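Left out: one protein chain. Kept in place: all the others.
Each chain gets a letter, A and B, in the order it is written, and its residues are counted from 1.
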Amino acid sequence: MTLNIEDLHQIANIEKDRIEGFQHRINVCVAAGCLSCGSNILKESLEKEVSRRGIDNWCKVRGVGCLGLCKAGPLIAMETSGTYYQGVTVADVTDILDSLGGSPVSRLVCPSDAPFFRRQSRLVSENCGRIDPERIEEYIAEGGYEGLYLALTEMTRQEVIEQVTTSGLRGRGGAGFPTGLKWRTVSKTTDVVKFVICNADEGDPGAFMDRSVLESDPHRVIEGMAVAGYATGASQGFIYVRAEYPLAVKRLRLALSQAERLGLLGNNIFNTTFSFNVKVRLGAGAFVCGEETALIASIEGRMGRPRPKPPFPAEYGLWEHPTLINNVETFATIPLIIRKGGAWLAGIGTEKSKGTKVFALAGRIVNTGLIEIPMGTSLRDIVFDIGGGIPDGKRFKAVQTGGPSGGCIPEQFLDMPVDYESLVQVGSIMGSGGMIVMDESSCMVDVARFFMEFCMSESCGKCVPCRVGTRQIHDLLCKITANQATPADLAMLEDLCDLMKNTSLCGLGQSAPNPVLTTLNYFRDEYLSHIHDKCCLAGACKPLKEVP
Amino acid sequence: MSNQQPKKLRTDLNPSRLLTFKINDQDVSAREDESILAIARQNDITIPTLCHLDGLSERGACRICIVEIKGSVKLLPACVTLPRQDMEVITHSERVICYRKKILELIFTERNHVCSVCVSNGHCELQNLAVELGVSHVRYNYLYPRHGVDASHSRFSVDHNRCVLCLRCVRVCDEIEGAHTWDLMGRGITSRVITDLNQPWGTSETCTGCGKCVQVCPTGALSEKGKSVAEMIKRRQFLPYLQMMRGRHEEPWQK
Partner (left out) sequence: MAKIGLATTWLDGCSGCHMSLLDIDELLIDLAGKVDLLFSPLVDRKTFPDHADVTLVEGAVSSENDVKNILTIRERSGILVSFGDCAITANVPAMRNRFPVDDVLRRGYLETADSFQSEPTAIPSKNVEASFSGIPHLCRMARPIHEFVPVDIVLPGCPPPPAAILYLVSELLAGRIPDMKNRTRFGA
């Protein structure tokens, strides 16, 4: 079956009519965060109660993707009135249904005009919390797959790439490589077989942006991949998603079969010569498989270990063919660029970092959850305005960005705009978008130790500096937090960090010292106090651990 | 899309070219698919190596052969880095030597290398590297991990305490012998070479007993049984010969 634009519009209209036929629509968040606090049970009992009351012809209970404020889950949104309810339990079902058409249940109301919601600009996550991720029709009703249609029928491959280049979009996986340039490179290779890979091996501790996008709006990623396939000349795509995201995998597979059923994937999409298929590949829980060459090895069925670059995957990738690898969020931005034009996205953000970025707020912050903000928003706005500040009246100490490859940014840089360059300047990186906030009760040496422990257990073991270096650094950090270290140990710590940074094979090893280096830079007094005064300034480390 | 001919990337898109560049201020010429290490050796410039072995695929993993390249902040392994026209390579700057030493010291801390009781004492590449790089003591803390010895094979034994994870055994078994008995399990600091599905070597059904792994092992990790301290001398002459006879390397001057 092949669709044309009329079919697409018809699907959209039918779906819109269907949805709008319901006077009241109750959107229950069924993304991982809310699910874990029982939103599926809540949804069931809402549905039961609705049908028991016999109001199911004008009231619809829908499962939708992430509403963002994960800490207040389970969240539900009353679409007609625009009211958000937080921390809803099964016991609240009657009250909520009683209030339909009347005034909202005040004890549950989550102020939706709070900065958390007001300050965001949701582009990539525009459909999150608004559509049922398990129904392709709802995605189409929101303009989904129109971008793919436009690209295939009205644009040449070059024009698509030009739009992406104009948009200034940079890789959302962390390094910030210009997406247009990458696409152009792959499109220039002459091999007839090329691949598109979506990197959904999100592994940073505290990061769940990709997970949320995949769980809330999987079709957006698939559409982005198909556009990329068209632009680069690839006809096969792979989504490499970690097996720890079973819900994302389930929804992706469902989305793929729906898209195939409608002919949005497969042969001769929209009656053009373009054919594109997507397969899901599961990662078995190795952080290093987020590194592109290790990821490729894993898809090929080999051990997930990086190889030296060059040659880069764009030239020599999956099964030795040119391969485009982008992150989930990058692909999810593509449909918008095609629909609204590259210049539109370029109008958002800062000079060198365009568009918006999704961040996962975690740690000691009031509003734990998912946010999407324009590039260039200051850290202070993110932490104190959108994030609601630090709970329990504690003092802000640092924010960790970029996961184990990133760094800890102290208070003095709070007014810094969040973009790729600024973050690098202070020793951190944008990373995939995890933000872990720490207050005065966190010991920064212990934070560094935590990240180094992570890198140590996730190091693939191929190159010596990373394999042995992570272990040596971890041992030293343990020694410091246990108040057993000497000034010579501190010198050795810095020496090892420098060694790893300069001689490791892949990005994991080269950036693994970043949390240590930034904390050494900004919180050296905490290291010194552990070493000289044998005490933890934050009062977090208890010197009980025996050091080997 | 359809008007593109199937092409083999490296050969057609980038037809093999000759170029000139500099190693330690010495002008050298190279084919663009020859590694910096290969060119250095052709010009009698010694770059220390550990995981590299002529005749096996490159891994770029041990980082001992790192060199400095003018204009590049990172140090790059000579074994897997291709030269570019007018590149300036420095093989023995103070910085490079310093890093090589540290990497070697890390290798020494990783397992339990007790030279004085080792079958390869005096014939060991790790030991030789220590002499070559002037490593007379190790500044980092020794990890003293607990590793075992597998002497279940009738003619050979493996002592994991002496393994440096260069994976020459894995590569020679797979690429030359074609048996793929050896492989790697675990990751990071817990990585370990294994035979078949992590079973005693003596019970391996794929091992042909050819002993190539033993001969290519740079240390005393793999040895022939019946050898005492310092008696295990490795014979690697077979490898370039086998490679040449199989025509894997197109030209003899690549050796």
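The rule is short, and it goes like this: contacts are C-beta pairs under 8 Å (C-beta built on N, C-alpha and C of every residue); 3 or more make two chains touch, one makes a residue touch a chain.
Keep in mind that this is a model prediction, so the values were computed, not measured.
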item	value
Chains on display which the left-out chain touches in the complete complex	B
Option from B:Ser35, B:Gln127, B:Ser157 or B:Ser191 whose C-beta touches the chain left out	B:Gln127
Selected from B:Val114, B:Met185 or B:Ile233 as touching the chain missing from the view	B:Val114
Touch residues of subunit B, complete complex, unshown partner	108, 112-118, 121-122, 127, 130-131, 134, 136-139, 141-142, 144-147
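FYI, only the chains that are shown with their structure count from here on.
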item	value
Subunit A-touching residues of subunit B, taken from the complex the two chains share	1-2, 4-7, 9-10, 12-13, 59-64, 66, 73-75, 77, 80-82, 99, 102-103, 106-107, 109-110, 139-141, 143, 165, 184, 186-191
Partner subunit B, residues of subunit A touching it in the complex	189-192, 233, 273, 286, 288, 303, 307-308, 310, 315-316, 320, 322, 456-472, 475, 492, 495-496, 499, 502-505, 510
